[in-house]
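One structure, pasted below without further comment.
Of the protein chains in this complex, all but one are displayed in their positions.
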Amino acid sequence: MDARTIPIVPIAPAGARAPKDGAFEFLVTRKDEMIGWARKFSLFPYPFVTACCAMEFMAVSASPYDTDRFGAALPRFSPRQADLLMVVGTVTHKQAPVLLKVWEQMCEPKWVMAFGACATSGGFYQNYATLQGIDQIIPVDVYVPGCPPRPETVIDGIMQLQDKIARSHHPVVAGRF
Amino acid sequence: MAANDLDTLRRQIVPAAGAAALSHGTIVFVLAPAELVPAVARLRDEFAFDLLLDLTAVDWPADALRFEVVHHLYSTTHKVRVRLKTRVAAADPVIDSLVALYGSAAYMERECHEMYGIRFRGNHDLRPILLYEGFIGHPLRKDYPKRREQPLVPYREA
Partner (left out) sequence: MDLVSIPNPVRTTLGTNAADGAVIVNIGPSHPATHGTVQIIAELDGERVVRTDVHCGYLHRGFEKECEDHTWHNLIPYVDRLNYVSALVNDFAYCDGVEQLMGIEITPRCRYLRTLLSEYSRVVDHLTCVAAGMMELGAMTAFLYLVMVRDYMYEHLAALTGARVTYSYGRIGGLARDLPDGWLVRLEEILVKYEEFVARAHGLVDRNRIYIDRLRDVGTITTADALSFGCTGPILRSTGVPRDLRKDTPYLAYAELDFDIPVGIKGDNYDRYFVRMREMDESVYMIRQLAQMLPEGPINVDDRRCTFPDKPLVYGQIESLINHFKLVMDGPSVPPGEIYVAHEAPNGELGFYLVSTGGGIPYKVHVRSPSFAHIGAASRMIDGGQLADIVPTFGSINMIGGECDR
């Protein structure tokens, strides 16, 4: 699967829909809530750090802002072990293959946070060298604006991502349950 | 350094007083390409200019000698800066390399080469350093449009 063909997981997989069974749907919802709760409070970020936003990333990981309260503090520097790709700082065209490679190596479920104005849209660099936003090459789940964003903004972004994870569907058995 | 001491040093380096100028406390020499390496060697060995601070170029597209290569040297003993300016033509911009004299020339010449297209005779490693393999063109030339991007990775469909 590549960036262009990752499907949005439908409420019921097309063509595999059994007649609506209340008990089954109830179980699916409860399962999604439980797995969503577990996943949102144990995020393992991969800090793909490039530029100035790194300063605010360091600040938000340390006291008094502390992402550890949200379960999102322990970084995993191997993409195989991480589930949240935080792209912190400008991604240039030279760095883009590296970003794509790291994202491709991450296993499902994975989420992407565009941390800062440069990761969101290229920031105020609009020239031959800068990628105009990482969503040109990988799908993004939450955009955190700012140049660099204040730590409170980052925490707001993490909390919104946690809401998104809580609301999503988490198929664990054959794409149906 | 005081203005008259700077002037004295300038006259010591170039006895014919008219060949150098003072610009905001920096001694400026305009040299022909062939004079560059001997001048730098002399500045380093006789006058203790031990730091090659900076190496860059300026693009004057309207001139026949289009590229002006600019070197900045600094002497930690005299605490004085020197700027050397050399012009090369657009058709075949080649100039001698300073790698044999200063280690810092290596990366700076690579940058100047990829940004302006100037070749440095004697520097055998002119791979791109700030740009990437496969980038076509020299972005800091005035005729390279600022927004011409050359992506390495194909974009997603929106």
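When the chains are written out, they are named A and B in that same order, and each has its own residue count from 1.
The criterion applied here is as follows: a residue touches a chain if its C-beta (ideal position, glycine included) is under 8 Å from a C-beta of that chain, and two chains touch if they have at least 3 such contacts.
Not measured: the values here are computed from a predicted model.
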Per the touch definition above, residue among B:L9, B:A39 or B:L52 touching the missing chain: B:L52
Option from A:L43, A:L100, A:M113 or A:L161 whose C-beta touches the chain left out: A:L100
For chain A, residues in touch with the removed chain: 2-3, 47-52, 54-56, 58-59, 62-64, 75, 77, 88-90, 92, 94-95, 97-102, 104-105, 124-130, 147-148, 150
Contacts of chain B with the absent chain, listed as residue ranges: 1, 23-26, 50-54, 56, 58, 70, 72, 74, 76, 79, 81, 83, 102-104, 106-108, 111, 115, 125, 127-134, 139-140, 144, 146, 152-154
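The rule is short, and it goes like this: only the chains that are shown with their structure count from here on.
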Chain A residues touching chain B - in the complex, by the definition given at the top: 3-4, 93-94, 96-97, 100, 126-129, 131-132, 135-139
Chain A-touching residues of chain B, taken from the complex the two chains share: 131-132, 139, 144, 146-157
